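Dropping a structure here in C-alpha cells format, bear with me for questions.
Apart from one protein chain that is not included, each protein chain of the complex appears where it belongs.
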Amino acid sequence: MKLSNTELEFLRTSLTGTPVIRPDSRHAGQLRPIESEIDILPMTYGSARVRAPDGSDCIVGVKAKVVNRHDDLIDVSVDIAGLKDNDALPNSLALVLKQVLDSCPEITNNALIINDKYGFNLSVDCVVLSYSSHPLVILSAAIFQALKSTHLPKQLDSLEMDENMDLTKTKTADEAEIPQFDDDWSQSVPLCPEGWTPPLLFIVSAINNTVVIDPTINEQLVAEASMFFTWKNSKVSAPIETLNTGSTPYLGAFAPELLLEAYSLVENCAPALEQSLLSSE
Amino acid sequence: MSRYEIYSPEGLRVDGRRYNELRYFKCALGTHAHAADGSAMVEMGTSQVVCTVKGPQEPQQRSSMDTKKAVLRVNVHVAPFSSITRTKHTSNEKQLQELSMNLEETFADVVLAHLAPRTEIIVDLHVLAQDGNIMAGCVNAMCLGLIDAGVPMLDFIASVGVALADSVPLLDPNHIECSELPNLTVGVTGKSNKASLVIAEKRILLDRIKPSLDLAIMGCKTVHDIMDEQVRIRLNSLEDRIKR
C-alpha cells in the first residue's frame, strides 16, 4: 500500500523526534516477535519455517551431497514468490547469505569435510512465501533454525567396514576412499558443533539522527540508509554492508556516529533472539 | 525387474496399503492468513503443497486485464529440496509451465470469474515435498486456497492420482509407484461422477483406463469429503471470531 507524501513526512517526523515514536510503538532497539518451527520437512536433512506478524513467511530446507572437497561446499538459493528467477532481490540475498555462511569455518572446516578428497556440499534453499519488510532478517532466522536442526549421514569407518583391508598400502589423495555411510539415520551427526550457533543478520535503518533496528516496510521507506549487521560467535562481525531498501526519496548515508549506535543496538538485542530461537527447539 | 514388489500377490503395496487406499490426507485453510487473501496447505502422504491466493485484486499490469471476467494466474514453485536429490527448478521450465496452464484451465470451469471483471486472482503454489505426482496435491491445495480467499466457485475440485500395476489400479500412488508404473491424475468437480481433469503421464492402454478412472473418481470423492470437512471447520472458526 503506497503512502502519501504527507504520511511519509509524518512518519519521518515522529521517527526523528524525541522520544522516537515508531508506528508499532516499539522502541528503537526492539525486534518484532517472530514465530518459528523446525524439522517441518522430513525429506530434508534439516528444515525450518519462520513467520513474522507482518505476514512475512519463509521456509528453509537443507540438503547435502558428496562432492570433491575443493568444490563449493555451500550453496544458497532464494526463491521469492511473485518475483522472477532473474530478479535482483533473490539473487543478491542468496549471494549475501552464501558469503555469511562461507565465512563460518566452524562448519566449512568441520562437519562438511569427509576426507582428503571428499566433502559435503550443503544446499540451503530458501522459499519466501511472502514478505513486506526486507526479508533478510527472517531469512537469517530461518537459516539459523534450519542449520541447527541439520544432521548429516554418519560416515562409516573404513576399518570397521572390512577387516580384510590391506593396511600396509598407503593411499594417496587420489585414491582416497569413496565414503560409505551408516544407513541408520538415527546415527546421523549434527552439522553445527556443540555450543556453536549459526550467524544471524540484523537490519538497522538510519533516519536523520535516529537509528532503528528491524525496520518495518514503512520505516524503510523513509530511511536515508539501511545496513545489515552479522552477529556471529557472540559479537558483531563482518559482513556489515549497506542495503538498498527502496527508500528512494531520502537517499543518504550512514553517519559514522550512527554506525556505532547501530552497533550497540544489535549487540543489545542479538543474544536475546539467539536464546529464544535456541530454546524453541 | 523392479527393486520392489509393487503389488504383492497378497494384495499389499510397497508401503502396506491395499489398492483402494489413500495415503494419510491432511489439509488446512488459512494457514498463511497474514501473507495472503487466501491460503491452504495439503499433505498427501509425505507430499506437501502450500497455496497462497491474492485477489481478486486490481491487476498489476493493465495489459493482462479482462473487462468481462477475472483473470486467473497460477505460478507453481517446486522447492529444490522437495525431491530426494536436490534439483533446482526454474519457473520457465516447460513442465512447470504446462502444470500451471493445466491448473488455470481446470479451475476456469469452476471459478465464477464473470462476477469480478477487471480483476486478477494470483495463485502461488509451493511444492515443499514431492512423493508421487504433484498435480493432484496442487489441485487440492489450489481449490482450498481459492475457497479460503472467498473466490466465488461453483464447487470443489478434488483430485487424486492412480497408477496401473498391470491390470490393477493403485489409488494415490507414491513416488516409487509413480516411477515404476504408468499413472493418471484425475480431478472431479463436486459430487459428480465425472472426471473433469484427466492427465496421463505415460501411455496407458485404452481398455485399462476405465477401472482406473472408476477407482480414481471414488478416491476424489473421499478427498472431497475430507476437504469439505476442513472448509466447514474454517468457516466455524471465522464465525466464532466474528461473533466475539
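First chain written, first letter: the chains are A and B, and each begins at residue 1.
Criterion: contacts are C-beta pairs under 8 Å (C-beta built on N, C-alpha and C of every residue); 3 or more make two chains touch, one makes a residue touch a chain.
Simple rule for what comes next: contacts and distances are computed from a predicted model.
Participant: Leaving aside the chains you can see, what is the UniProt protein name of the one that's missing? Options: "DNA replication complex GINS protein PSF3", "Ribosomal RNA-processing protein 44", "Ribosome production factor 2 homolog" or "NADH-ubiquinone oxidoreductase chain 6".
Facilitator: Of the names offered in "DNA replication complex GINS protein PSF3", "Ribosomal RNA-processing protein 44", "Ribosome production factor 2 homolog" or "NADH-ubiquinone oxidoreductase chain 6", the absent chain's UniProt record gives "Ribosomal RNA-processing protein 44".
Participant: Given that one chain is not shown, which residue among A:Thr13, A:Asn110 or A:Gln187 touches it?
Facilitator: The one listed residue touching the chain not shown is A:Gln187.
Participant: Which is it among A:Val20, A:Val66, A:Ala255 or A:Cys269 that touches the chain not included here?
Facilitator: Missing-chain contact among the listed residues: A:Val66.
Participant: Hey, which of A:Ala88, A:Ile178 or A:Ala253 is the one touching the hidden chain?
Facilitator: Only one listed residue reaches the unshown chain, and that is A:Ile178.
Participant: Please output the residues of chain A touching the missing chain, sorted low to high.
Facilitator: Looking at chain A, the ones touching the missing chain are residues 42-45, 65-66, 118, 153-154, 158, 161-162, 164-166, 174-188.
Participant: If you put the missing chain back, which residues of chain B would it touch?
Facilitator: Touch set of chain B with respect to the missing chain: 1, 3-5, 8-12, 15-26, 45-46, 84-85, 131, 160, 164, 166-169, 171, 174, 182, 202-206, 211, 214-215, 218-219, 221-222, 226.
Simple rule for what comes next: only the chains that are shown with their structure count from here on.
Participant: With chain centres defined as C-alpha means, what is the inter-centre distance between chain A and chain B in Å?
Facilitator: 32
Participant: Spell out the part of chain B that touches chain A in their complex, as residue ranges.
Facilitator: Touch residues, chain B against chain A: 32, 34-36, 46, 48, 50, 52, 75, 77, 79-86, 88, 90-92, 122, 124, 126, 128-129, 131.
Participant: So in the complex, the part of chain A that touches chain B is made up of which residues?
Facilitator: That would be residues 41-44, 47, 51, 53-57, 59, 61-63, 65, 77, 79, 81-82, 84-85, 123, 125, 127, 129-130 of chain A.
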